[in-house]
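Of the protein chains in this complex, all but one are displayed in their positions.
Naming follows writing order (A, B and C), and every chain is counted from residue 1.
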């Protein structure tokens, strides 16, 4: 049995107060908090072995190189990648998605081609395709989202017909919806398309196995999984990476440079131009260790229970005053709850909650096309992680009534 | 008078031993070490106000936003930029140079155009131009490097004729040469070209004033200036940034996204797609504070003195056995000394030095075209910073003789 | 520590609940401009009719957003309706000045704001007084962009309707 109270105590931010009240952090879908151990791992790196990697032959340079390559192996194991050379470090998920679009897409997409995405994508999985499409002239097709928060897959074959890539989130950052990636991968492959999976919301919360998923690309971001900001991950099958042209040019990614041209380094370094974020890789590795010690199945179980509790509590307490978007079954969703409360604008909801130290996000959550489909300009969003517990939900439910009091018409 | 011993004591790595010997770090041109205060600033950020920025209205989100925007202002002031909105955070200098190439270059360069760079550029200021040139068909022209380590500017007007951009390093990472940026900027502007200055080696060591330089773009990187890895800076004049198309697509950089397209956010956020590296910005701001407290003029004075000492000591001790590349006048150069020692291969030199805890870099220093011009396949490189002193140079000079002993023919 | 009562003054809630000049104008002839707050998704649409004498003869406000953005736009509409374009421009400057104190601190550009102009510029219209109620917003820095959204959108509309020559 996991001692969730002990886990909560590992997170120094949660010992802070905000506006005089103890901090209740319900915005992990935005960025997660970091256990002391992750913070210390990075400090320790800078205090003991900081050096540039892959370039120096001296002692700390070797140790720093081992640190980043060790982190790469840890990441690979965490998602069950066949080889660590399939793991590319980027600065965040957004850069990783741009890398896929510009490098793979730039080489493979042209007029007459199509890329399929869904209405529930984060802007990071929309804008790179818009940018590339306006340059290359391919078609961007959209899988619709149904009222129940699930993808409308009724016309999937039609959408995939002639498509070269399906790029889709494994879990919605607004609705919490878990998408049937394995089924989508099979459908994409049946149509000769590849599948890129945006795991930014999934990898931090559920055990991930790229091979079982049938994914060709997986994208995620360190800061949402207890790791630091400034590091993201692109995983792709080796043969795909091998065939892709480079993305950014500079040191590390070359084998040779002359005045006339250059040759590229091996994967994954081919895609890692310039000095990499070694401390952040060390922090991400420490975060993975931390999650592995709890066990991703325990993490998931905790979140399903807490999500169920939240859905139940908010409904019991606020009834028709609250509209919670997304699947109603906790097992079909992650711990992300978007809601609209009693005609109070989400920004005002967040403001009222903030006065009690409760951190929730209000807005479009970088998913404007989805909000347009939902027919709401903005929502309030609660997103849970391992350091949350029922008392956080209770305080949330309690404080919402204050918003009602101020804004009742 | 600066107390340099006290400064050295601020750097925890320098209290480590390597191979049983106290660490002597002479590779700051590769990456610098971090004072405890910078390390602590980042830990403190994660322990107290970590949140995603520009998105949340709650207390710690506001503080985190203030932290990154405050860092932006600090960076702007450090280089005397007219406005902080001209400062774009990237993951490193390499990304910043790619941003200039892809965004500005992509929009402005085509067949018949030319970009001028120099033979002493780092690969980060070469490969992005090779990549873009092969796509857009413009010409890449090279300013030669003379035997004395200075640029050959005799044919500058010819090279700039019809050029749209001069992209050049302010200080060579191999030779230490300080280039006449102001004069180059005037020449570029006289020909209707813009000038991009790679300040990666310059900004950490000399007081920088983009307005006095006459620069249009300035690029530098946090980890070489006592700051963390994972953050770089692109500065450009506001009107130039305004006119540039976006670089990476995703969250933060948009104003609106629909299924049909998107509109971009204001500068600088237009160029900062995805969750930014807030902790790293906080660390960079702390590094700038630290440098400002010493004073950049003091930093420069220390390094000129130490460079003079190193040039003198190595020559006195090793005479013709050692060839030191680059300008012979300490005032014309930074504290970067590339040398070839007694036919011992630089990699072997570094290995021997490592046994005494001395960290130097051996190789091509990501400047292969320059090494080809110098006619050497590799050099050993010593690069100095504020925590180095004469005893470091003495130990270096002493230990080099051991390499001689092993490899004497 | 600022409390919610600093932000949600009664007069603000009143404008939020009963927005003035809510609606659309036919465009053309009206000038229509849209403003977005990319952070929270708030949206203000400003329609103005400006006659040949440079008088803002009519104004209407569309869009959606939080209590602050909506009430600020509502107050703004009441304050500039029937006024001249130069007056409206000065008022925008004055209002942004009021809001710029913190924005300047966190990196926004407050320099353009005309801090010299008092909100109580000569006008019999008591609606100006209402604007003072928005002062509390300055204590909640993220909400400043909500409060100024309508004003920036109006500024754009004015530039279109009556370009500065």
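Methods note: a residue touches a chain if its C-beta (ideal position, glycine included) is under 8 Å from a C-beta of that chain, and two chains touch if they have at least 3 such contacts.
Here the structure is a predicted model, which is why all the values come from computation and not from measurement.
> For the chain that was dropped from the view, give me its touching partners among the shown chains.
Per the touch rule above, the missing chain touches A, B.
> Of the listed residues B:122, B:141, B:302 or B:368, which contacts the missing chain in the full complex?
B:368
> So which of B:35, B:56, B:199 or B:346 would be touching the chain we can't see?
Result: among the candidates, B:346 touches the missing chain.
> Among A:107, A:255 or A:331, exactly one should touch the missing chain; which is it?
A:255
> What residue numbers in subunit A mark contact with the hidden partner chain?
54-57, 61-62, 65-66, 69-70, 72-73, 83-85, 254-256, 263, 265
> Over the whole complex, note the residues of subunit B touching the chain we left out.
19-20, 345-348, 351-352, 355, 362-364, 368, 371, 377-378, 406-407, 409
One rule holds in what follows: only the chains that are shown with their structure count from here on.
> Report the chain whose mean Cα position is at the greatest distance from that of subunit C.
B
> Per the centroid of Cα atoms for each chain, what is the distance between subunit A and subunit B, given in Å?
It comes to 31 Å between the two C-alpha centres.
> Nearest whole angstrom, what separates the Cα centre of subunit B from the Cα centre of subunit C?
45
> Express in whole angstrom the distance between the two chain centres, defined as the mean CA positions of subunit A and subunit C.
Spacing between the chain centres: roughly 37 Å.
> Residues touching two or more other chains, restricted to subunit B: which are they?
Touching at least two other chains: 55-57, 61, 254, 256.
> What are the residue numbers in subunit C that touch two or more other chains?
Within subunit C, the residues that touch at least two other chains are 39-40, 140, 143.
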